[in-house]
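Below is a structure I'd like to ask you about.
As you look at this complex, bear in mind that one protein chain is not there, while each of the others sits in place.
For subunit A:
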Amino acid sequence: MKLMNYKACVCNLCGTGCGQFLKTDGRKVFGVAPLIAHPVSKGKLCIRGWHANELLSTNERITTPLIRENGQLREASYEEAIALVVERMRQFDGAAGEIGILASARSSNEDSFALGRLAREVFGTTVRGIGAEAGHRKSMASLEHAFGYPGAHGSLTSIDKADYILVIGTDITRQNPVIGGNIHAAQRRGARVVTLSSSRTQIAKLSTKHFQQKPGTKGLLVNALAKALLAIRTANRERRANVDQMPGHTEYVASLRSISSVALERASGIRYEEIEEEAKFLEQAKSIVFLFSSGISGLDRPTIDAITNLALLTDRMDHEHSAVIPVAGISNLQGGFDMGVSGEPGNSVFKALAEPDSPIRALFVIDHDDGIIRDKERISKLDFVAYSCAYRNAFMDLAHVVFPLPAYNETDGTYTAADKRVQITRKNVDNPHGVLPGWALFQRLAVASGKAWGYQDAAGVFADIAAKVPGYADLSHELLGKGFGQHWNPKAFPNSRQRKFNAINIEYWESPTTPEFPFALMIGKAQHYWHQNNLMRKTIVPRREYDQTLWLYPQGYIEISPEDAANLKVRDKWLVNVCSSTGTCMKIAVKISPDVQNGTAYIPYFIKNMISDFLIPYENAYAAGEESVIPIKIQEA
């Protein structure tokens, strides 16, 4: 007998894909309960998951299609809005790159797949992208080269069984707290947990070993670990024929041999002897899990290549509890890539928007985070912008037509978590305004343009996905509804058994800091700050928590070490001027943190000026994500 008030679903707030019950009467959501039997979350949720009911109860919903008239958005019927979009889009030449698609990493697979069809078959365009794809694209490219398919190797559940867990860079207890909790549990049961990060994050404190390296040298350290591992094998006269025969091995080993321990120590601040000690543990481990953050704050390609190479070199990747997982910050980032709505080099919508002479004239956008409207000016000058989202946000101001979408629990949909686990959320609440699910909306647009797709429901869309998307062939809504999802099958990729080393270059990263600009500024994270807070701002308790930080530091904050603060003669909450070497400046409060190294400084993403004034003008820093370092000076204000 089904429960009256509790409905199982999948949390839609990050790439972990935790099991969640919503307490609902079918009209409103009153509460949340964790799902104990879920293999990944095992009855745990983070502050976001526990407050999903607040988000799902917000009044800030888009309830009806809207059309801009005389500068104002007015309510419209679906017929009118769809007809308008079809008519306007017809005036642009998709094939010539005049139409761009900006997909969402929160959309279900069904919505993203249908959006891909809409782009290709109706708009005739290949210019596309996903909101948070920048970092994930690098992860996908590196993994595809190494393992033969664009996706994680292994499962998040491996964390519970593995001997050795290496966490690279990510502040995982903030970004994906439930994964962080699983790592912590692994450490307590005796697994060796090693964290590589320049600041002393919570996971660093909970690890068996923390390498607090200088900024920009994570990849170098991973490569040094590989070198030390090789040295152990050479000393033991051990050969791993299968690893030695992988393409790229000779070049990889040659590069590793060139690592100089003196230069390594100078660049990273870590002694090679320490790495050699660590390599002994790595060599003894039977199963190894590598975790690194992917998405907007992801690592750069050389660092990811160093990670995938080390994974292959350990020769433990065939163990059932080994894994290499790019941990996504948004629920369906992996699914978006699988559905083919990410921008490939050469047809990226971000590039089209950034290049002043690109032909783009119209944009079709799904659920975009307002905090990161890049190229806002360009978008505001486009001839036509259509926007679809469940929640109101600033992107509506840029749109000529707005469509509502259902929230994640108001429609059937599948989501692919960071480790390729495809899970289904069934509709458990009726949308009070009867809005169309994304796939149905895109189908209506297709029909109005004279194309018939014939989808009856989300399960039908998924059947089409199973037929066309590699790896999804064995899956269906019916099957996914029975358990807690299933990983898509990498064997569908012809190269999945041909592992290859990525080419690496050993570079001793030179800090861009100078005597004049002595601090290395990096992008910091803050508790309760996710997805530019587009969603969290619509809750009650998580929003209060986020505001809490802003109340203490209304101008935002820059984290520096106690020693640097003493040298600068500043105290906590004092205002300082921060100036970068490119000449950008901002006034911001000091936050003294013992977890930060001397000579480094962190400003969290959510400080508005950090993005608009600091990161975007600073060439490539935004794209480099977690690895970006900006030389700055800090002066009294």
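One rule holds for everything that comes next: a contact is a pair of C-beta atoms (placed from the backbone, for glycine too) under 8 Å apart; a residue touches a chain by one contact, two chains touch by 3 or more; residues count from 1.
Rule of thumb we're sticking to: contacts and distances are computed from a predicted model.
Can you tell which of "5-oxoprolinase subunit PxpB", "Branched-chain amino acid ABC transporter permease", "4Fe-4S ferredoxin iron-sulfur binding domain protein" or "Na(+)/H(+) antiporter subunit E" UniProt lists for the chain that's not drawn?
Result for the unshown chain: "4Fe-4S ferredoxin iron-sulfur binding domain protein".
Looking at A:A254, A:A394, A:V541 or A:A566, which residue reaches the missing chain?
A:V541
Which residue, A:A8, A:L118 or A:A565, contacts the hidden chain when the whole complex is considered?
A:A8
Could you tell which one of A:R128, A:H153, A:H184 or A:R444 touches the chain left off the display?
A:H184
So which bits of subunit A touch the chain we can't see?
Subunit A touches the chain not shown through residues 1-6, 8, 19, 21, 23, 30-37, 43-47, 49-50, 53-54, 57-59, 173, 177-178, 180-182, 184-185, 188, 202, 205-206, 527, 540-541, 544-545, 547-549, 551-552.
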